[in-house]
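Note that one protein chain of the assembly has been removed; the remaining protein chains are unaltered in position.
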Amino acid sequence: MRDPLLTVRDFSVAYDVDPPVQAVKDVTLELRRGEILGLAGESGCGKTTLAYGLQRLLKAPAVITSGSVVFHDASGEDVDIDRLDAEQMRRFRWDKISMVFQGAMNALNPVATIGSQLEDVFEVHRPSMSRAQRREAVAELLEIVRVGAQRRRSFPHELSGGTRQRVMIAMALALRPQLMVMDEPTTALDVLVQREILRQISELRHEFGFTVLFITHDLPLLLEISDRIAIMRAGEVVELDTAERIWSSPRDEYTRTLLSSFPRLTGERGVVLR
Amino acid sequence: MTAVQPQPQPVQDALEVGTTATTVVRGRSRIPWRFLAGRAAFYLFTLWAAITINFFLPRMMKGDAVDQYLSRNRNVSPEAADALRTLLGLDTDRSLLQQYLDYVGLLLRGDLGVSLLHGLRPVTEVIGQALPWTVGLVGFATVISFTIGTIGGAVVGWRRGSRLDGLIPVTTFLGTIPYFWLGLLAIAVFSVNLGWFPIGKAYGVGMRPEWSAEFVGQVVHHGTLPAATIVIASLGGWMLGMRNMMLTVLDEDYVMVAQAKGMPNRRVLWRYAARNAVLPQIQSFALSIGFIVGGTIVMEMVFSYPGVGKLLLDATNAKDYALMQGVFLVITLSVLVANVLADVAYAFLDPRTRQTEA
Partner (left out) sequence: MTTDLRPAPAPELRTGRAPRARATTSRRLGSAFAMFRNRKSITGLAILGFFVLVAILADVLAPYPPTQVDNTARFQPPSAEHWLGTTHLGEDVLSQVIHGTRGVVVVGFLAAIMATAIAVVVGVVAGYLRGWRSESLSALTNVFLVIPGLPLIIIVASMFENPPLVVIAAVLGLTGWAWGARVLRAQTMSLRNRDFIQAARANGEPLRRIIGNEMLPNLMALIAASFVGTVTAAILGLTTLSYIGVIPVNTYNWGTILNWAGAQGAFRQNQWWWFLPPGLCIAAIGVALSLINFGIDEYVNPRLRSAGERARAMKRRGLDVNDPVTAVRPATQTQETA
């Protein structure tokens, strides 16, 4: 049994508008070190709000209304994320927990080279590094994700969707975080590139040993790659179990509905087989 | 970092994997040739249009007025008289096409005729004396106004909902006041009443242009009020435009990604948000140069500043047609040059203009 990396207890997020909207309701879960936890559910179920809320990335009018999020650092220290002030939060970000966004057209700064966007992570978080060291680190990152160090001076609009996604992964990997939150990283890509990216993520995880929180609506995908899966519905976690058990013996009615909603190639009804 | 044996992978060329273009582009130029060439073509076309308009202008005027003009002035040398006739459309013995060709020929030789208002000196010389004053004053004031307005707009846009929001209506109100009235008020308050600044002109009476500290001091002293008027009147537009662009840019994904990366606020504001929001600002700057010039002309008249604007007005009142034409051409040329500079700046600031893929 692995030790916990992130302990979430009774976590709730609301949008303080008129009338207030409760987006996440009393979520309790534990992320274990080194695992891949999938977060699945239909659009609007709150999975993205939960993932962003855990890192306090939501903007007003979102408010965290209850609960605690404790990060168990590899050094042994326990960090209560909700108690950090702005500056502490800024330093915590990307260093301990990083995020891979959907590499949509706009996730990268269009007027800066991808090299400089990777470098500024080091500039801000590792000020002791010299310029040469930063360059080297960036080159290494680009090689790891197989984009190639010579693309350092490219601009985002010059890259294809798959390459941009790799750059996002490289960026998330830069400070060797302990947790990577991945928000639909492959949804906008075609199937072949999807395969590539997923394979890459798997390799990287083996090599660097980070934990992954994988958000997607694609449940069959999660069944393949994740260790455990949490199913969300209307802001609540309705089921949290290992991937095998979710597939073979789902306990919640909603989980069963979700599983059967993916069509089978052979036309029979029931759980899909990929 | 424990490395577990990954599954065997076919080696892939990073460059091939990275592009979806059917042909891989190996080299990439840093200079956006295609973009600049397109703009250059446009500007040449505009220049031709301006020259042609200039050609037709005097020919649309009542013929006898122009005739009288020439006959009134007998001291004109024969060559100058010929040039004037070509410029002003009096050589009706030739076909229109021939007139046009003669006209363009004159322009290419740099001959814009002689100015009757200024003692028969060549028009080019008269304009040449006045142009630096205009360019200096307007260029200086506009750059300051653009810079302050853009930086201010970025800050106001960043801090939405703060008290800084109130700056926008104030500066916009100042912008709706007509230039000339603001200038006149400034004279009334600061020159007549407070006596801090002289009433007009670029330097004191009796001084000759020279490179001395005293002269430069006078220039600065005389130029403060006109420059300040231009800055105050035009600040609002830049600030509003930049603030609106900032609001749009701040909702973009890359800003949020930057904040998620733990970038400090200052870096996100300037290197991510403002750097993107300034691009449309530069475009609108290029487009409004024509309007800026219009305001300058008026301002020069109000302050009796010896620039091309005042030259144009004096020429108009005195019906010195050759000078009028020449000034219009020079003003248009200057606007074109300024546009070119703005376009070049834009091309280098926006990497998306360097698209070279098929």
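Think of it as A and B in the order they're written, each chain with its own count starting at 1.
Criterion: a residue touches a chain if its C-beta (ideal position, glycine included) is under 8 Å from a C-beta of that chain, and two chains touch if they have at least 3 such contacts.
The model shown is predicted, which means the values in this text are computed figures rather than measured ones.
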Neighbours of the unshown chain, displayed set only, are A, B
Of B:35, B:158, B:238 or B:285, the residue touching the omitted chain is B:158
Missing-chain contact among B:96, B:120 or B:188 belongs to B:188
Consider the whole complex, including the chain that is not shown, and state which of A:71, A:101 or A:247 touches that chain.
A:101
Positions on subunit A where the hidden chain makes contact:
12-21, 23, 46, 48-49, 52-53, 56-66, 82-84, 86, 89-90, 101-102, 104-105, 107, 183, 188
For subunit B, which positions touch the chain that isn't shown here?
42-43, 45-46, 49-50, 53, 57, 60-62, 158-162, 165, 172-173, 176-181, 184-185, 187-188, 192-193, 199, 244, 247-248, 251, 253, 256-257, 259, 265, 268, 287, 289-291, 293-295, 297-298, 301, 312-313, 316-317, 319, 324, 327-328, 331-332, 335-336, 339
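What we mean here is this: only the chains that are shown with their structure count from here on.
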Can you work out the whole-Å distance between the CA centroids of subunit A and subunit B?
49
So in the complex, which bits of subunit A are touching subunit B?
55, 57, 90-95, 98-99, 101, 104, 106-113, 120-121, 124-125, 146-148, 150-151, 155, 157-163, 171, 199, 202-203, 206-209
Touching subunit A in the complex: which residues of subunit B?
1-4, 6-7, 9, 12, 14-15, 17-20, 28, 252-254, 256-264, 267, 271-272, 275-276, 279, 349-352, 354-355, 357
